[in-house]
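Presented below is the structure to which this report refers.
One protein chain is absent from this view; the other protein chains keep their places.
Take a look at chain A:
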Amino acid sequence: MSRTPLDTVEHAAATPDVELPWAELGLKKDEYERVVEILGRRPTGAELAMYSVMWSEHCSYKSSKVHLRQFGEKAPESDALLVGIGENAGVVDVGQGYAVTFKVESHNHPSYVEPYQGAATGVGGIVRDIIAMGARPVAVVDPLRFGAADHPDTRRVLPGVVAGIGGYGNCLGLPNIGGEVVFDSCYQGNPLVNAGAIGVMRHEDIHLAKASGAGNKVILYGARTGGDGIGGASILASETFDDAKPSKRPAVQVGDPFQEKLLIECTLEAFREKLVVGIQDLGAAGLSCATSELASNGSGGMRVVLDDVPLRDSTLSPEEILMSESQERMCAVVEPGKVDRFLEICAKWDVIATVIGEVTDGDRLEIYWHGGKIVDVDPRTVAHDGPVYERPYARPEWQDALQADDANKLPRPETSEELKDQVLRLVASPNQASKKWITQQYDHFVQGNTVLAQPEDAGMIRIDEQSGLGVAIATDGNGRYAKLDPYHGAQLALAEAYRNVATTGAKPLAVSDCLNFGSPEDPAVMWQFAEAVRGLADGCLQLGTPVTGGNVSLYNQTGEAAIHPTPVVAVLGVIDDVARRTPAAFREEGQLLYLLGDTREEFGGSAWSQVVHDHLGGLPPAVDLERERLLADILISASRDGMIDAAHDLSDGGLVQAVVESALLGGKGARLIVPDGLDAFTFLFSESAGRAIVAVPRSEEVRFTDMCGARGLPATRIGVVDGDAVEVQGEFSLPLERLRTAHEETIPALLA
């Protein structure tokens, strides 16, 4: 049996003409040449593996970096920001000594290939990011987008994704408190599975991903390393799907939530005993990423002995070990004197932990295998100095025609009967219908701190039992709006998430985002991306909510067809006492319904135009962020001072959708009067931004309207909570039971 010699650094230097499979690993020719230039020789196989995964689109942000800089350059002044972009997740000060970390990430491509495991490991990855900051994870949210609800493949993808999220998150003991489910045929071959998580810690417990202190030990702990997910980062996440290529199933990782639960508990216990100098989770690009990031963020170098990595499959090559994306693994840097105690805690939780290396006083990352040195690199060149592309971008030619196709000119209902019929069709349409069949597969209650969960406007978690301090989170995104105008579409996503948080009574503090787009190699897509980032950065500056981190997912397209540009925005807010939260349900008959904000004829990208006319064209609703800020201030003050008993944000589907949801949630109907100056159709279906409805107890009416008047927020009385129907005077009355049937039976009929 012949044996190829180990491709050590020495061997590579001596054999400059050996051809390496850089193209198969996803590197472009000029990228490979740059690696050779950096090293001054050809890379070893192991070095090539590291560069290829770390320089992939997914890990290096090479196409998006030049645009993402705006989030830093335009960052608003914020006292709340403790850790910003660049770490595993951003950290925000929420008062009383508490810090909250949160982040949203994508797991789109794996979830299409293998829905259950793709979605499950998406939850696992985001949760490890949270733990790596030093926090206990306290909740998850899942913004999801699928192809047409009645498409046969949606029946394959959606139940698998939902079961995967539930199967993993439920087993970790994390309440699932929010997110979205959106259907649109543009996501047919490219579902978006975004996963967000929140964690809580004390200020002094914040941990960072850096390896410092020569002599400190590098400990790999958690699951053994196997052959799953190899090359996932480079091949899976950075190429367009193409029917001609072989199945990519082997590149999807498999999750073990039980192992992750143990990892959470043992990591938190190690944190409590102050045993950890630096920590990094192993996600995309596995050990390649963890070692190079830890080393490049710290003050020294690092030496790793790959033979010491516990394996699930003893036949793995060193390249495969470096690239493996086996789940439920973490890497900690621990002072020598604390190693024994760290290993003891891991043993208590039955978690495998192994010293695989140490921090050195040099500046190189050196990795050994069978006694030979197979990696000798400056870790910064792997982790941070990847290629940066100024991809060409151009406003697509079709954009003008799309915007000229004005939705405001679509035929409108002419009779009350037609109006009523369209209301029923709207609330029963897959996007507007109740998602209970999905959300009831997620645990909302575990940890015993859930104050609000979907279908509320934002999820809310208590973080201090004594004071009642809590945080709220909402995620929003509307690909239809963004397709019509990516700059304003991104701002509308931000505005909606911001408004949703304020609607529950919490003060918006900070933003995380997950930017889902098509191929960056298409100038039209790149223009959408550039516009969306610019819109979001400008919007965050104006609202005073910094972007703390996030994730970019590109190549969401099949062939020439890209998804709608879909920036998903998560806003985190804080509430001093969760007892003051405002739910969405109408609870008391006789309370007065007020519409806050201005209603205009705005139907571009609306749910109505989609449901009734299958139309997408025109301009999205106008954005007025100063108005959003005023509306938020009023909602927060009204909640704090007990002036309102219910509030619901107005967004897709307009006022009628919000009223029906609040009525069904509380089991109380509403009688509505069309206000002067509006026709019934516009009143019910317009999607003008910057609006909410509130239910005001009669005793608070004067105080509430005085406050709105004094601060210049239009507040229009539109009716009263009453009866067991939603009635629009002079137009129609729909019994709650009929609305409930329409609203709640759609999704089970399609998917159950």
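Annotations for the structure displayed:
Keep this in mind: contacts are C-beta pairs under 8 Å (C-beta built on N, C-alpha and C of every residue); 3 or more make two chains touch, one makes a residue touch a chain; residues count from 1.
What we mean here is this: contacts and distances are computed from a predicted model.
You can't see one chain of this complex, but its UniProt record names it "Phosphoribosylformylglycinamidine synthase subunit PurQ", from the set "Branched-chain amino acid ABC transporter permease", "Cytochrome c oxidase subunit 1", "Phosphoribosylformylglycinamidine synthase subunit PurQ" or "Electron transfer flavoprotein subunit alpha/FixB family protein". Only one of the listed residues, A:Thr354, A:Gln447 or A:Thr558, touches the absent chain: A:Gln447.
Touching the missing chain, out of A:Gly90, A:Gly122, A:Pro143 or A:Gly167, is residue A:Gly167.
Across A:Pro257, A:Gly286 or A:Gly618, the single residue that touches the chain missing here is A:Pro257.
The chain not shown here touches chain A at positions 163, 166-167, 170-173, 256-259, 261-262, 349-350, 439-451, 462, 465, 578-579, 581, 752.
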